[in-house]
Every structure is written in C-alpha cells, then in structure tokens.
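Note that this complex is displayed minus one protein chain, with the remaining chains in position.
Should a chain be cited, it is by its letter among A, B and C, assigned in written order, with residues numbered from 1 in that chain.
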C-alpha cells in the first residue's frame, strides 16, 4: 500500500450510549483508520441521541433526529458522509438502508439484514439499482483463520465435504431478562422489532453464514425444530436444524441462547473425504486441521503456514491474540477498500472480501425456511424455492 | 467390603485373537479381580478358536466349537461357568444369549443387544423368564464422572433439562476399509451381521444410552437423517437425529464414522434452567459444570467434590487418569456385585449400576425408529409406539 | 463518563513502516480514541521517515529528522504534542525520553526502559523533576483478567503466596535470523542497541513485571542461569532464574526465545495458602482459580464474577474475545486518563493503572542482577542492593 488515504466520511444510525454494538462498530472502524465519524442519528429518543452525539464529539448540525433527515441532509453537503452504518433493531434496517442507498450513500448494516425475506429481496433490488455498496456485518467471517479455512477448503485440503457441524450457543437468555430491564433482550425477543426469528435470527444467521463462507456451499434444503423455552417468550431461543447440500453432504446447525455455560460459543467443524477442520470463535487464533490418517495440526494465526487470505487480514505476529474487534475491523477495512475501489475503479478486491446483500437475502431465506419447517412439524423445506 | 470373594467362573463367546474387544473384556474382568476365565468358544473358525484358547490357558476340555455345546456342557459341570460374555458380531447375540440364559447362566453382552428390535423384545422375555442377569456393556456409563453427572442432574444441579447435545464421532470408516482387510469394518458394514444400523448401531446406541443414563430421560420421538457416504457401503456411516422429550426438552444426536480427526469423540452436553454440564470421553477425568451466572467448574474424578456414585467407581486419586478400561471394568464389577447379590440375596445395589436388557431394547427402538424416520424423509417417529 | 473529550495531541519517535510495534502503538492509541497522531520522527533513515509520515498523513512540517528537533519544535507550537511514544531500539530510549520530558511532554515508552540501570535511575530523577508522566508499555498488565487476578490476590483470594511460576517462551530466535535479514532480531541481539540483556530484556522484563503486578510482591534476590544457544549470538536467548521473596515465597522465571512451538507463551501461575491462579497470555480471556479443596473455576473476561478492575478495562461481553491490541489500548487509555487528570487535577486514578518509571527501574535491576548472577556462576544477588 502506498500513500496516505483520507479516511472515509462516515455516519451511524443507532449505536447510542446504551448497548454494546454501537461502540463495537466505532472501535472496528477506528482500528485500521479508514473512517472518520462525522454524523449520526444515534437514538430515536431525542435526549439520548443528543447526549450520545455530544460524547462522540459530533457536530450538533450533523446530529439528526431522524434517519430520513440525516440521509437527505448529508447527501446535500459537500462534505457529507460517504457511508453509513446501521445498528438499530432489525425492523428498521430496511427503511434506513433504503433511505441512504437512494441518496447515494454506501451502507454497512447489522444482521439479519431485514425483518422479512420480502424486505431483503426488495433491498437487494434497491442495492442493485443504487450502484452503491452494501456490506453486511457477519463479522465472524473477518477472522483470519476463518478466511484461511475457506481458502484451504477451496484448495481441496479436506477433499469433498461430507459433514458440516455448526453451532452458536449462548446462555444470556436463560432467564426472562427481557422482562427485567435488558433493552437488548427486550427488542431481540419482540417480533415487532426483531422479525420472525429469535435465536435463529440473532445468532443462527451468523452460524449459517459462517458455514457457507467457509465451505463455499449453501444448503439446498433444511428441516428445523424451533423452541421457546422461557415461558412467555414469543420467539425461539433454541433451534436445531438439519441441512442438506447439493453434493449430498449432511449438516446440522444448532443455535441456542439458553445453553448455560456457553458465552459466545460459535463453533464450526467440517469433514470431507480427505480431512477435517475445526474452528472455535472463543479461541479464534488457532485452527485444527487433520489430514486423514495424520495427527491434528494446530494452525495458528500469523504463523508461517498461514496463506494469503489470512495474511491479508492479520495485524499481529503469532501468539499475540487478535480477537472479536479485529475481526470486526476487517469487515470495516474490506468495506473501505471496496468503497475506494468503487470510487476509483482501480482496485480488484478478492472474492468474498465482505458479506453482501446476497448473504443477507440468504440469511432471511434461512430464517423463514426454518420457521416454516418448524411450524410444519419438521418438513424439509427447499431453500431455493423460498427465494423465488 | 469384608472378606475374600471367590472370583466368578466365567466364559466367553467370541473375543478370539483378532479384534480388540475380546482383549478389552478380559482386561476389564481382571482389573477388579472378580472373574476367572474358565471356558470359551472364541471363534467360529476352529483353528482360531483353539489357538486363542491355548494362548489364554483354557483347558482344551472347556474349549468349545460352538456356543450351543458350550452352554450345555458348562451347565452340566459342577464347576461350570456362572457367567458368559458375548463379544461376537451383533447378529449372533440373540441366539447365544438365549442359549446361556436358558441354561441358567448370567449373560454379559456387547451392544447393540440384538440385530432387530423383535429379537431384543424376545430376549427381554427370555431374561425375565430365566431369573438370570443380563448386563449390556454400554461401558461409557462406567466412567465415574458420568455417574457423577447423573447424580448431579438427579439432585437438581442444573434444574429442568432443556437441551441435550450428544455426539459420537469417529473417522476410521472414512475410506472403504471394509474392502481392504479390516474384519471389524467388514462385519460392521454388513447388514447380515451388523443388523440394520451402521454407525447408529455401533456407536449411536452408545450415545443414545449415555444421554439417557445421565439425564434420566428418554426421548419420546425422534427424526433422523442417515447417510452412507462411502460408495457401496450398505449401512449408514453418518446419522443426524433430532430428539423430543416428554418435558419439552430438545435434543440432537450425531453419530459419524467419517468425521476426519475424531478418534472416539463421544461428547455429552446437557443444559437446564439452572446450569449446564459437559463431558468428553477422550478427557474423561474432568466434568464441566456451570451453575447459571457463575464460572465453569472443572470437577475432577477423585476430587473432594465427587459424590457417592463417583467414589464408588473410582480407583485412583485425582490427577491419576483412569481410562476406558477402568470404566469398562466398572461394568464388570457391577455385574459381579449383582451376580453375587442374586446368589446371596444379601446386597442392595444402586439403581442403574449397570445397563440391562431394557437398555438394550431401547437401543434397538432407537435404531429402528431412526431408520424408519430416515426412510420416510425425516418424519417424527414415536419411540413408545415402536416398543409396543 | 460525561461529555466529549478532545483527543490528546500525540507524536511518535520510531515506529516506521517496518517492524510491527509502531503499528501496534497506533492501533492501541486509536481503539479508545484518546489520541490523535500529529507529529513524528519515525525512522533515523531520512527516506523511511518521510515515507512513513506520508503514509500516516502527518504534516511534513511536523515530520522531523531527529527527536531533538522534534522535541524542541513541538514544545514551541501552540498545538504541539502533549505526549510522545518511544518505540525505538532500547539504547535510544533514555536520550529521547529525556529530551521530551525536559520539554514538558509526557512520555509513553517501550520496555526495557533504558539500556542500563544507571540510565533508568537517571531517567527516574528526570521524570520526577519534570512533573510529567512516564508510562511504560508493559502491555500485558492491561489484560482485564490480569487486573482481576491482581485484585483477587490483593483481596486474599489465594491467601499468603508461596510459589510464583512465571514464564515467557518464544521460538522466533531458534535460528540465527539476525544474520538473515530480520531487523527486529538484529537489534535485539546486538548489545549496542539492545543493552546487556537479550531474552531477559526483551521478554524477561515483561514476565518479571507481570509477576510483580499480579502478586503485589517484588523479589528480594535472584539467581540466574543465562545461555546463548545460537552460535555467535552475543546476548542470552534463554534464561532460567530463581526468585526469593521477602515473605519466604519461592519463584522461578523462565524466558526463552528458542523454545520451539512457543509463539508468545507468557504464562503466570501463583500458589498460596488458600488457592491458586493461572493465566496464559495466548488464551487471555480466561483465568483459572482454584480455591483449595474445590474445583478449578474458569473465570471469563466480561462475566458476572469479574470485579471492578476487570470491568474498568473490558470493552466486550464475555465470549467475545479481546486480545493483545485491546490490552495494549488499555495502557494508552490509562495514560490518557492520567494525562487529563494531571492537566485538570480532577480525577483520582486507581493504583497501578499503568506501569511507570519505577517499574522500569525495577526491570533494569532485574536485568543487571540476572547478568551479575549468571556471570558469578549462579550467586544469589540482592535486588535492593543493586538499586542503591
């Protein structure tokens, strides 16, 4: 890389003082220094919005009461934001994204991409028409060893894939905290704000994306058992889903927010004709790889065997742990590279550098197919038929 | 314990020179010194039978060409065997067990208990009529921390169970070794000798039993996806099975013999309203327990917190690993205690000291229901309806 | 925290394009947004200095060929830097720190603090006279669970300390890479740039600091065996050091850069009359704590049991790994808080919020005592006598 690159002017919708995800986005955006926060509409509550903006040093003139106003006003400014991040509850993703894209502003958006598949499909059309970029923050795909696993599998390191085991277990919704003050729990368990998926939307989509990202394969159909264990909870807090792939591979996806002892236990295991790989988000700096008949290798981030995809996304030498924020920052950095490439038409990005709107649509297909299957007492539901 | 106890006179059917499981039974029987091997029919091949007997120091007069002959001859001897172990391929379990039980000889038998559910049910009636004991070697239930987990859960340590995740992954059938000289692979992949289940019979039944043993719950229905990944293999080598429990709990069982990098990876995780437990067979001397909201505890075998069920089955202080053979030996020791208790009517055994014929019947229900479900493209199949 | 806080104007000496530590400092300074890079002298090589500054977007007018010029020029500016970071080879720390402190600029400095104990002691006097802050980047003390361990021990969680085992093992100097193009290896193995310590200076001082930080105790004497395994290497690449503490505790510190298979394996174990704690830098988000007679607890960063010191330095919920950069950022953030407190006299900082010049002096005592002991064929050398 040569020469200084001006940070991209950037705004946020959502991500105010409370909740942790807004701060995560801001740190992620700062780590590699590609963005400067210049505008925001941080909360639908006016006071909290102003307080948040003040703490963040945002010019009051660029602190907006509504996202509509923000999109229009920023689009009119010579120094208006070039990109916006959306970190609101799910049901607002669609109108906000639409507003900014239609004003010509690139969008970085939390997952699941929208509240419904229909919205996701509509958004895909809007993105296509806008000529702007849409980056979905499936941040776990930013881990260097996740990228390395993808690269290994694409190169045939484990042969033809037979079995995919992916799981994402948490325990923070074990008790009905949505009724005792957790605002994050409250909106995630409320269908009007979260959409039709509970655990499958909030974390299941991450697991679904991760498996697809690493294997390079999407299931053709699924069969789901969704459960709400906490009395009175309207959305699923546990999901167990069988997956079928076009090549005959068999998969299982488990997402739970009531699995006591699991904090953020996203784990992927893929087995093929020639080998197996295993990766665990809570220990993200190592990747297990077993060539059939040989000992398991522990591949470490930053080590001599890391390939181009890992090296591209690695900041530190081996043994110096990178974590969640660095993986998240990689999504932001890929976004920045893509935005600049779009602005200059100069740079060729690697495939799958960042999750896109099509990943978002697939995530909503996954959610809606899972719900349909579960309601039908466990019927196999085709994923492609839902898309159409 | 007081006074010397004469070892029980004991014989074997199967378990000759080749294959590892015969030697496992003999070591298991010796570890606590409750059995003395006195007779056998070690192989259906005459020469191998004689060689095996000679190596084991068995009196040629008590080396039998057939199990029928053995059962009858031993029953007639004043010093005849009191118990027999059956370690043949599955299809022979039923006739052999029947022969010995009907001669009044206690039976220790490998799993799955028979080749079909009908046989298992018939055998259950034979056991009941015989007044003799039937011990099924679901050896993993002999691990002290498995017993401790059962005891903890029964005492309410994790509250009401919500989620059960059990898996048993191996990789030794990744390639078609049944066609390149592995006799163990050959009969296990041959429906005429293994029964209708492949991986679900050979290892799935272990996983199913372990989950039931520890949770104290049996599923009421299941939904299965069985696959044979290796071309030309007649039986499943991968099974992914959803489980429903009467209390609303949701489970998943995965059994695979093509998961590269897994040697004998039996793993159980149970999550309830108040806590979670995790146990892994390859590191059997520790048990993870997380009370909700507290750090994970690593309970170790032999440590101060081990309860009566673990202490009863522990031979060594903490930090001195016990393994597979000791767990297996515990099944033999429980068998010996039960046989002596039956002989003397003197001792009260703890519940579930050893797996019994009813566990065997449930194992076959599991196999047949899984096959039925998978053939029906993943229908929920009631386990109790199958039993009747 | 209330209200926006203007980032501190900040510069760097060293940290140019090559080498990883300059980038680490910049990311660490950005993560919590307390610093803005405004000036620098990034390399003694003019061309590399200019290139680095250009890439970083530094005003050419504030890109300096020498640290002397930089200190003087920045001190004269109204918008001059308030703090500077020093990331050069060790032998330059002293003159650079002196130059900036004497111009009234706060200093953040890499370890070991100077090339000799005499310099460190002189620098301590300069710091005291300057009224400015001196922050030493013993970054491992920034990990939340390191802070939690310190807090637990101070509160008596493990009773009186008896045994301290600390080790820092790497393998990157296994072969003579200093002679095949690694500039980082070249200066670290060159006494004229690194000072008298090799592994003990570069990583041993980190281990020494960590043990002192967590236990709250400094050894009173030590006995060392230093070795240079790679032929022709002038400085130690392996050090094994016995430690004695005033309360009778016994310790051992091992530092190695030739321990194949260790990447950045800093590990601390402390045992007392009532319990033990264990922490490992490569898996920094968990802390083992065993109260005597009870199971080991795995305390996780961000979990409900984390105390104030951990909470203060934690950015993410449990299960979302923080890593090396976040721990490093915590040192920068503590520096910023301290600088602002010094500027405003308003805030009370917690004790040991950041490593200081006295830690630096102790580090050099450790280095020189170790060398003295090793040269004397393993004599116990008093640490306090060296200080005087």
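As a working rule, a contact is a pair of C-beta atoms (placed from the backbone, for glycine too) under 8 Å apart; a residue touches a chain by one contact, two chains touch by 3 or more.
Given the structure is predicted, the values throughout are model-derived calculations rather than measurements.
K.L.:
Considering the whole complex, which of C:210, C:258, C:306 or C:336 touches the chain not shown?
P.N.:
C:258
K.L.:
Taking the full complex into account, find the residue in B:165, B:256 or B:303 that is in contact with the omitted chain.
P.N.:
B:303
K.L.:
Which one touches the absent chain: C:51, C:102, C:190 or C:225?
P.N.:
Going through C:51, C:102, C:190 or C:225 one by one, C:225 is the residue touching the chain not shown.
K.L.:
Specify the residue from the set B:131, B:317 or B:350 that touches the hidden chain.
P.N.:
B:317
K.L.:
For chain B, enumerate the residues touching the unshown chain of the complex.
P.N.:
On the chain B side, contact with the omitted chain comes from 1-4, 6, 20, 23-24, 26-27, 30-33, 54-57, 170, 172, 262-265, 281-285, 300, 302-303, 315-326.
K.L.:
If you put the missing chain back, which residues of chain A would it touch?
P.N.:
Output for chain A: 289, 293-300, 303-305.
K.L.:
Write the list of chain C residues that the hidden chain touches.
P.N.:
Where chain C meets the chain not shown: residues 158, 162-163, 165, 171, 174-175, 223, 225, 227, 229, 238, 240, 242, 244, 248, 250-252, 254, 256, 258-262, 269, 271-276, 278, 288-292, 296, 377-380.
The working rule: only the chains that are shown with their structure count from here on.
K.L.:
For the homomeric pair chain A and chain C, should the interface be classed as same or different, according to whether the shared residue numbers exceed half of all numbers used?
P.N.:
Copies use mostly the same positions to touch.
K.L.:
Comparing chain centres built from Cα atoms against the global Cα centre, which chain wins on proximity?
P.N.:
A
K.L.:
Which integer distance in Å separates the CA centroid of chain B from that of chain C?
P.N.:
Chain centres of chain B and chain C, defined by C-alpha means, are spaced 55 Å apart.
K.L.:
Suppose each chain is reduced to the average of its Cα coordinates; what separation in Å results between chain A and chain B?
P.N.:
Centre separation, chain A to chain B: 43 Å.
K.L.:
Quick one: chain A and chain C, Cα centre-to-centre, how many Å?
P.N.:
A distance of 35 Å separates the two centres.
K.L.:
Could you tell me which residues belong to chain B and also touch two or more other chains?
P.N.:
As it turns out, chain B has residues touching two or more other chains at 289, 296.
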